[in-house]
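The next block holds one structure in the form of structure tokens; read it before the comments.
A single protein chain has been omitted from the complex, and every remaining protein chain is retained in its original position.
For chain A:
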Amino acid sequence: MKLIILETYAQASEWAAKYIRNRIVHFAPGPGRFFTLGLPTGSTPLGCYRKLVEYCRNGDLSFQYVKTFNMDEYVGLPRDHPESYHSFMWNNFFKHIDISAENVHILDGNAADLQAECDAFEEKIKAAGGIELFVGGIGPDGHIAFNEPGSSLVSRTRVKTLAMDTILANARFFDGDLSKVPTMALTVGVGTVMDAREVMILITGAHKAFALYKAIEEGVNHMWTVSAFQQHPNTVFVCDEDATLELKVKTVKYFKGLMLVHNKLVEPLYSMKERGAERSHSKKPYSD
């Protein structure tokens, strides 16, 4: 894995956004050649989304040939409920960028047959050629998407009942009223995300520090499902200082030392405004 450590939330968000931008621009998406991006929700990726919106507004990044697949959605919450993940993605991302609705895929938590909806989602990913880069977060209980502790590390998209930890963490979005928080969700499986060609996990804040420790310094364990990515060939963890509070000093020093090298992934920062010759001659960005 690459562990990218930035000092603040804002810097971590920006680094992640730059990385995504460079990946998309370098991929050179076009008609019939879409960049498939997996996307998360929650407060962690907000800063990253804001930067991506900025890049799109500046013309440096276009989502015209990007297909997105969100990780999850609540079951039984109306699609236009302010806390649904559809609303979250619309308000924080889609309405600000140049993406076409037909290239956006979010699980439908109100489908008549939930498992069929999940299976269809897996098919859509396959039909799109698999996910190029899956961006995700981590729950305080170490979960990826809604793959709660105990989820199979080879699971696929399915219905999950949420753990109490998750419901508690989400209550702040429902006026602090536990009874209003949905108890079930549709989620991509750990296996689904593992199939992506690259995975980027955003982890910020001291409250995520223990989960990060469990995910990267302990063994692969279905109680901390993010740990599965220790077995993925291309994983990037992007954190702020606070998220590293439970890691060994040795681990943090090692990866901070690598920042000189890892920063080559975001510098130079490519833009879609550059045309033709200049872009095709540019070196493939450094990759560990």
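FYI, a residue touches a chain if its C-beta (ideal position, glycine included) is under 8 Å from a C-beta of that chain, and two chains touch if they have at least 3 such contacts; residues count from 1.
Note that contacts and distances are computed from a predicted model.
The subunit not displayed here is recorded in UniProt as "N-acetylglucosamine-6-phosphate deacetylase", chosen from "N-acetylglucosamine-6-phosphate deacetylase", "Sodium/potassium-transporting ATPase subunit beta", "Myotubularin-related protein 7" or "General transcription factor IIH subunit 1".
Across A:D80, A:D113 or A:D175, the residue that sits in touch with the chain not pictured is A:D80. The residue touching the chain not shown here, chosen from A:F94, A:F121, A:F237 or A:F255, is A:F94. Residues of chain A that touch the chain left out of view are 79-80, 86-87, 90-91, 94-95, 100-102, 104, 106.
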